[in-house]
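Below is one structure; the comments refer to it alone.
Heads up, this is only part of the complex; the chains shown haven't been moved.
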Amino acid sequence: MNYVSTTAVTPAVSPFDALNLTDVTAKLEDSILIVTLNRSRKMNSFSEKMAADLVRIFQFGDQDDRVRAIVLTADPTAPAFCAGADMEEVARGSSLLGRKEDTETEHRDPGGQVAMAIYNNRKITVAAVNGHASGVGLTALQFPFDFRIIWSGSKLTIPFVRLGIVPESTSTYLLSRLIGESRATAVLFSGAVMQPDAPVISNLYFQVLPDRTDVLPAAVILAKNIAVNSSQTSIAYSKGLLHHAGSSIEENHLLDSRAMKLLGSSRDAAEGAKAFMQRRKPNFPDALSRSLSPWYPWWKVTDVRHPKSKL
Amino acid sequence: MNYVSTTAVTPAVSPFDALNLTDVTAKLEDSILIVTLNRSRKMNSFSEKMAADLVRIFQFGDQDDRVRAIVLTADPTAPAFCAGADMEEVARGSSLLGRKEDTETEHRDPGGQVAMAIYNNRKITVAAVNGHASGVGLTALQFPFDFRIIWSGSKLTIPFVRLGIVPESTSTYLLSRLIGESRATAVLFSGAVMQPDAPVISNLYFQVLPDRTDVLPAAVILAKNIAVNSSQTSIAYSKGLLHHAGSSIEENHLLDSRAMKLLGSSRDAAEGAKAFMQRRKPNFPDALSRSLSPWYPWWKVTDVRHPKSKL
């Protein structure tokens, strides 16, 4: 899908119109794509449509060269950042727990689809968590991000084993990687209501702020600081190296050597060195749509769409 | 082995009689199996028999549906929670360092057998460390647990490289996963005597309590809270997903989608949702002995018994 090339963007037509967003809103502010959950009256509970909207808007952000960072947030006056799955929808047979007609190997968890769209994003992603969060409000809407900034008063809980189901949205993959298995186990199984400064979960957060209304501005400042100062291609290769490290130090040495050789002779590297020497902000000319080597991505991606995909 | 089905349990016959436990004691309190190290006079040093007893009682706990969580502890007045290997037994040629008649590839570390029986347990496991611990008293008797609660005065040390041997009980696998390699390296090599609130080891502990006698009660409260509120099958699948995550986010998505589809239509999920809506405690009907899908376990388990097993 290439949302950008099919539309002549004019001031009157939002680039997001074709995305049919309803359960989130989006705006592009300078080079920062700000996505806001749009179900405040339902405590921003996670619906099938919200999942679809999030996948679309994060894919847009991944592919549009104007976007350098993506921030996800909610209305700071909402009763919650995200109160978990929409239980009414679940009661009606939502795809969150698997549609009846799907077989055991056909189901694809919507929260996991969102988590992959965020974690695999080639732009910097920041979660601005300005309210309480439960379940998928943590697993899909916090864990896959590069940075998490949170209101210190947020109440956080992971209820899956108390609901007879399992932690989803690839959280059993992400959480141990993020904060280690000792903390991850405690977060997933204790059932405790945690606050962001609790030792068990604090390592997850880049910043913890006392005022709900300060969370989004802090996230935008961080995002803009990175956006203005960083090379888009550098971010993409570096996230690739971090998420798909070699299986040994030697393999990683081969990978980062190759990435360094590729980027070391790029126009962005020339500009980066020049700006550094001249003590000024860089003006990087490269962009993802035209500057990636055929080598990228170098890792094999399991195709999760194939209904016969098995492990 | 199915200890349960072979015995008609009556008040007069303990379900543990057939296990011939000597170096640990066991009792089933509500749905919590409490295991107590029983060598206080020898500082609860780790003997071959203690290893065998621990493997048997944790396997019992894994297989008996009445058990929802397992707590390991010691007498809070004992000189140590576990002072390490029984050095007299080692001096007599204990299997801890390998029996003389075993070849290099035949030896199977008893501490590792215990660690696997705990780490692979499908029930929640809690270590209630109410005293000092050294060597195997950490590696086998703390690292493999889901939760560790400890007395703040505990002195902790890992002496292996000072004894001319190596960290055992799968500790080189577990410790990096639990708290990261930076801290793991320091714990294994510094030789320092640490206390639980030292930054180098603090991430390992869920709770640190100032009074030795409070450690077991706190562990039982945690275990009961999880036991009463959680689905046994949810715990088993979730531990499987955490300990055997996909090798990529995509693979994990396939795994947790399948687990969600399986459990999402289970009786436990129906009861979990109903109890949540009715704001009451759930009464989960499923049990491991009869409710696991043939898909579980989905990971390949290396058979460590085979004497020719090589890597």
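Letters are used for the chains, namely A and B, taken in the order the chains are written, and counting of residues starts over at 1 for each.
Assume a contact is a pair of C-beta atoms (placed from the backbone, for glycine too) under 8 Å apart; a residue touches a chain by one contact, two chains touch by 3 or more.
Small disclaimer: the values here were computed from a predicted structure and weren't measured.
Undergrad: Given 2 chains in view, how many copies does the entire assembly contain?
TA: 3
Convention: only the chains that are shown with their structure count from here on.
Undergrad: Taking each chain's centre as its mean C-alpha position, how far apart are chain A and chain B in Å?
TA: Inter-chain centre distance comes to 34 Å.
Undergrad: Hey, which residues of chain A end up touching chain B in the complex?
TA: On the chain A side, the touching residues are 87, 90-91, 96-98, 100, 102-109, 112-113, 115-116, 119-120, 159-174, 176, 180-186, 188-191, 199-200, 243-244, 299, 301-304, 309-311.
Undergrad: Quick one: which bits of chain B touch chain A in the complex? Just the residue numbers, please.
TA: 124, 146-148, 177-180, 202-204, 206, 222, 225-226, 229-231, 233-235, 237-238, 241-242, 245-246, 248-273, 276-277, 282, 284, 286, 293, 295, 298
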